[in-house]
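With one protein chain withheld, the remaining protein chains of the complex are depicted in position.
Right, chain A next:
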């Protein structure tokens, strides 16, 4: 009884949040999945249970497979690019330099701005006009005598989504840099020194000591970037609106709900996004819970 009295007040204090999370996260995810399994394709009908019909049928729609392809290209370029650039910046700053605080602040400031605001300038920078009508980066290339670099950017039918990843890399690589920098600095200096005394070259020290110790940081960065990428919405809407050429599932879902007024289809797309993100995140959460219990 005294034991119960010891923890009960705590449980009571947290219970409003537990109820809120239960209803708004898990309840609504469940509700969404249920809606995705009905034929409620307009706002008035009741919607009967149709099982997985929507989940299978959507693959017949060209726009859906296109948006999935786009999301994959975007994710690969964005995650790879942000990891590489963030790592490079951290690697260059690792040993410390004068004015480090200023450098960090500059690399990180895009994180404090909304994708909608940065989308305005990136749409201008990545304007597809060439020649006389060129603005943005195409104009800059022209001024620098690098005309061969001009291209259609996000309007390129094959690699447009790779261009779309550029603003996202710009926005997020400072964050990756901060993660890696903390990781680099977490490697004890004695460990490096010991290896050097044993005759390891700097490269050996890096490959055999620093890199393995950076693995958890890399995993965190990968998970964070991956789930951000699969949810990408603001940036794409801000840069190109609802155009099919840059469609991704998150934008397609918005169109399905607001323009096509098809709740079941919207819910199906949303469910697929949830599944994709969960594949990334659930193992990671289980892993961190286990790690926490051990410590």
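Everything below uses one rule, namely that contacts are C-beta pairs under 8 Å (C-beta built on N, C-alpha and C of every residue); 3 or more make two chains touch, one makes a residue touch a chain; residues count from 1.
The working rule: contacts and distances are computed from a predicted model.
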item: Protein name, per the UniProt record, of whichever chain is missing from view ("ABC transporter permease", "NAD-dependent dihydropyrimidine dehydrogenase PreA subunit", "Lipid-transfer protein" or "ArsR family transcriptional regulator"); value: "ABC transporter permease"
item: Which of A:41, A:155 or A:231 contacts the chain that the document leaves out; value: A:231
item: Full-complex contact with the absent chain, from A:178, A:195 or A:214; value: A:178
item: Candidates A:64, A:115, A:154 or A:184 - the one touching the absent chain; value: A:115
item: Missing-partner contacts on chain A, residue numbers; value: 7-11, 13-14, 16-18, 20-21, 24-29, 31-32, 35, 89, 92-93, 97, 103, 105-125, 129, 132-136, 139-140, 143, 170, 174-175, 178-179, 182, 220-221, 224, 227, 230-231, 233-234, 237-238, 241, 250, 253-254, 257, 263, 266-267, 269-271, 273-274, 277, 281-282, 285-286, 288-289, 292-293
